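I'd like to ask some things about the structure below.
The complex appears here without one of its protein chains, the remainder shown in place.
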Amino acid sequence: MAKRVGAEGSFAVAEAVRLADTDVVAAYPITPQTHIVERLSEMVADGELNANFIYVESEHSAMSACLGSAAVGARTFTSTAGQGLELMHEVLYLASSMRLPIVMAVADRALSGPLNVWGDHSDAMATRDCGWIQYFAENAQEAFDLTLCAFKIAEHHDVLFPVMVHMDGFHVSHVVEPYLLPDKEELGDFLPPFDYPYTLDPNKPVTMGAFAPPAVYSECRKAQDVAVNGTIGAIQKVWNEFGKQLGRLYHPIETYKTEDAETILVSIGSFNQMAGVAVDKLRAEGKKVGLVRIRLWRPFPLQAFRQAVKSAKNVVIFERSMTYGGTTGPVCAEVKSALYGLKAAPRITSFIGGLGGRDMSPKHFEALFKRAQEIFDKNLDIQYETIGVRE
Amino acid sequence: MAKKDFELTWKEIPVGAIVHEPGNASEYQTGDWRSQMPVLDRAKCVKCGICYRFCPEPCIVKDDEGYYVADLYYCKGCGICAYECPKDAITIVKEEH
Partner (left out) sequence: MSNLKTLQKLRNAGELFMPGHRACIGCGEVLAMRQVCKALGKDIIIANATGCMEIISSPFPTTNWDVPWIHALFENTAAVASGVESGLDAMKRKGRGPAQDVTVVAMGGDGSTFDIGLQSLSGALERGHNFIYVCFDNEGYMNTGIQRSSATPYGASTTTSPVGKNSIGQTTQKKDMPLIALAHHIPYLATCTPAHPTDLAKKIKKAKEIKGPAYIHVYSPCPTGWGTDSDVAIELCRLAVDTGVFPLGECVYGKYALTKEIKQLKPLRDYLKLQRRFRHLSDDVIDQIQAQVREHYETVRAKCGILTN
């Protein structure tokens, strides 16, 4: 029977790791993920979680230890944020190319410099191309649900890729919210025991991590690219099974009042909850606006996204990271790429804000819609503007 | 014979680029690297096995009579076996190609 619990998103993640009967946790503390690893340490110390916790000496070693642990067939979890995600950057590529089903929760945080421990998406966007399955949780319930699903998705024999569960630093990791915490009985057989088909085992020796010269590297990479793009079906399948078992259904693209929307806001992360309030207010004023929440970021759900914005004449993106020299931020670049060349493609403009923990309230989103409308009405050629930054 | 790296198509790449067959690199002939080769004088050989112990490949194995002989498919001609043989039973001979 599920309990209604008041807890931070961090603790919700820890509960999911516990319920998954994780075997190994290898993690290094960094704000704002610390509560995840602290809670997991308590669980191990009290015998609630039967796992080996490797207290690694850096995030690079955390992900490296995860490689070794997953490679022998142990269910493996880690967590990090910001600079930590950057420090393990090169190891992330290996987790994907070696097809190791590691699960990682990231409390998305701004990248230095200047040093800033608060939330934004610059760390998430910096790992865009590493080959992990990446999706976003917007609140404590989603943090719990999606972390639990991550194990099943990663270990699915049609997937076998590591999964990154993103959640906004502080806004999700530290805000206390009510969420439903199921017990083992309610989970049923949703998450079967870990059964990785290729392990390091002296009874069946394999070599992992051979080097590939120019003659064959491209083939290895294409095989990986095709495989990761082909996981969308399995991801939705697992989410459907979760929905059937626990009553909450997740989709790669979540839509809110988009059916007849003329202007659609596209955004990622917990600020969507504020954006939704703004949409309600504007709808009450008769404005035909809607919200598309990108949940699955990698592999990018191209068809679902195109479907979601089908009705719109105008698309406006709000995102929380910059590319310092790119034509737009990374999310807008992805959206434009997804919609380019379509007959009756919408007009697109974008805003970058919410950096380094800078808050966005529903009023800010109302102002965003207003400014976006101005840009569209006056046909201004603006790739992106910052929002909420003092001029 | 297993496919070489330049023959594999992307569909034939195993998941994770894992190599499943232990020791299959031993198809590769390193014997054509050498410019000199070991020659054993069986009369002097006392079958101590020191040459086998110190061969870096390793490619020295016992023949049917118990003499340790280098497999020329692999032998790179380093000469360690001749240097270390306590009975000077191995001579390094330049090879003509």
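So that you can tell them apart, the chains are marked A and B in the order they are listed, and the count of residues begins at 1 in each.
Methods note: a contact is a pair of C-beta atoms (placed from the backbone, for glycine too) under 8 Å apart; a residue touches a chain by one contact, two chains touch by 3 or more.
Because the structure is predicted, anything quoted here is derived from the model rather than measured.
Contacts of the undisplayed chain with visible chains (whole complex): A, B.
Screening A:Leu67, A:Ala140, A:Val159 or A:Ala227 against the full complex identifies A:Leu67 as the residue touching the chain left out. Taking the complete complex into account, A:Cys220 is the one of A:Leu160, A:Leu181, A:Cys220 or A:Leu296 that touches the chain left out.
Chain B meets the missing chain through residues 2-3, 5, 8, 14, 17, 19, 21-31, 33-34, 53-59, 61-62, 71-74, 76-80, 82-84, 92. The omitted chain makes contact with chain A at the following residues, 21, 23-24, 26, 50-52, 54-58, 60-62, 64-74, 76, 90-91, 94, 193, 200-213, 216, 220.
Heads up, the rule we're going with is that only the chains that are shown with their structure count from here on.
Separating the centre of chain A from that of chain B, both taken as means of CA atoms, is a distance of 52 Å. Per the touch definition, chain B reaches chain A in the complex via residues 5-6, 8-13, 15-20, 22.
Taken together, the chain A residues at the contact with chain B in this complex read 97-100, 160, 197-198, 205-208, 210, 212-213, 215-216, 218-220, 222-223, 226-227.
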